[in-house]
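Here the complex is missing one protein chain, while the rest keep their positions.
Presenting subunit A:
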Amino acid sequence: MTKTIDAVQDQFETFQILSEDGEIVNESAMPKLSDEQLQELMRRMVYTRIWDQRAISLNRQGRLGFYAPVAGQEASMLGSHFALDKEDWILPGYRDIPQIVFHGFPLYQAFLWSRGHFQGGQIPEGVNVLMPQIIIGAQIIQAAGVGFGLKKQGKKNVCITYTGDGGASQGDFYEGLNFAGAYAANAIFVVQNNRFAISVPVEKQSAAKTIAQKAVAAGIEGIQVDGMDVLAVYAATQQARERAIAGEGPTLIETLTYRYGPHTMAGDDPTRYRTKDLDSEWEKKDPLVRFRKFLEKKNLWSEEQENKVVEEAKEDIKASIKKADGAPKQKVTDLINFMFEELPYNLREQLEQYTAKESK
């Protein structure tokens, strides 16, 4: 028995391109990215780190609502997103706001989503993303459907979706992978394994040594990637995308990553369940540090460039919060009007009641 399990696990070794020192350790797997693309990847990661810091601070000031920190996961989120085409679909989880923002969802709307405002759900035309999913696993079965739809339409596009290590224990996680496999749907499933589902360590989720091997249950490709290595995440996603649009079916990508902050800003205190040693071990693997080293060696990144991004991010965030502040106050009549194409009698009556109340 043990032998069988070992044999399975041996097939899911961690895929890595960049070492912690920013050295290429897997030259043959190096993705073909131009200097500008490499810089753009770095720019996005720095931008997101600043945005995360500002979001935490804005949340503490009461100027943002629900927020799930992302620091530490920039490579996993943005490396995977960078491999996508504009026409690809993203079904994000609640932490996956950076991916949809870089896919075209305006930042001020992301802030409105955080605050709980309907404009935070109004995805602009042509931006193929859904609102962040709160029900862990629901995005996985829906991604199988979107991926199957794209395949049926003969589109050379994919649907990518994200969940965490805890999410891989859900029934919908298995069903989504399995459906996508059975229909060879154009789907990519990313599990961002940051080792903790709130306070529960990944070891308590499953006896499986990797999450990537759960692909075996669906008969689909699975790969475990160093999720702090933006090049490895990009390369794995790009390959998964190519396979999907070639009709070869879905892929499960597990990214090994870490969140430096709390689970969410709703009172979670990670010092209750994480040690300082573990935190500092993962801080050494910081995706920004390692990619910065890599770029600096190639003379593609400087402190000046980084500061420019930091300033740009701060300006954008300031402007976006201001824009979010300008959104109209929500009225019950707005909420009623979003329920159906044509309102049933009960809502027609209530619309009348609230219209009268609101005009007082």
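The rule is short, and it goes like this: contacts are C-beta pairs under 8 Å (C-beta built on N, C-alpha and C of every residue); 3 or more make two chains touch, one makes a residue touch a chain; residues count from 1.
The definition used in the following text is that contacts and distances are computed from a predicted model.
Note on the omitted subunit: UniProt lists it as "2-oxoisovalerate dehydrogenase", one of the names in "Polysulfide reductase, NrfD", "NAD(P)H-quinone oxidoreductase subunit 2", "2-oxoisovalerate dehydrogenase" or "Type I-C CRISPR-associated protein Cas7/Csd2". Between the chain not shown and the residues A:Leu84, A:Ile141 or A:Val202, the one that touches is A:Ile141. Contact with the chain not shown here comes from a single listed residue; of A:Gln153, A:Thr271 or A:Ser359, that residue is A:Gln153. Residue positions on subunit A in contact with the hidden chain: 89, 118-119, 121-123, 130-131, 135, 138, 140-150, 152-153, 159, 171-172, 175-176, 178-179, 182, 335, 337-341, 344-346, in rising order.
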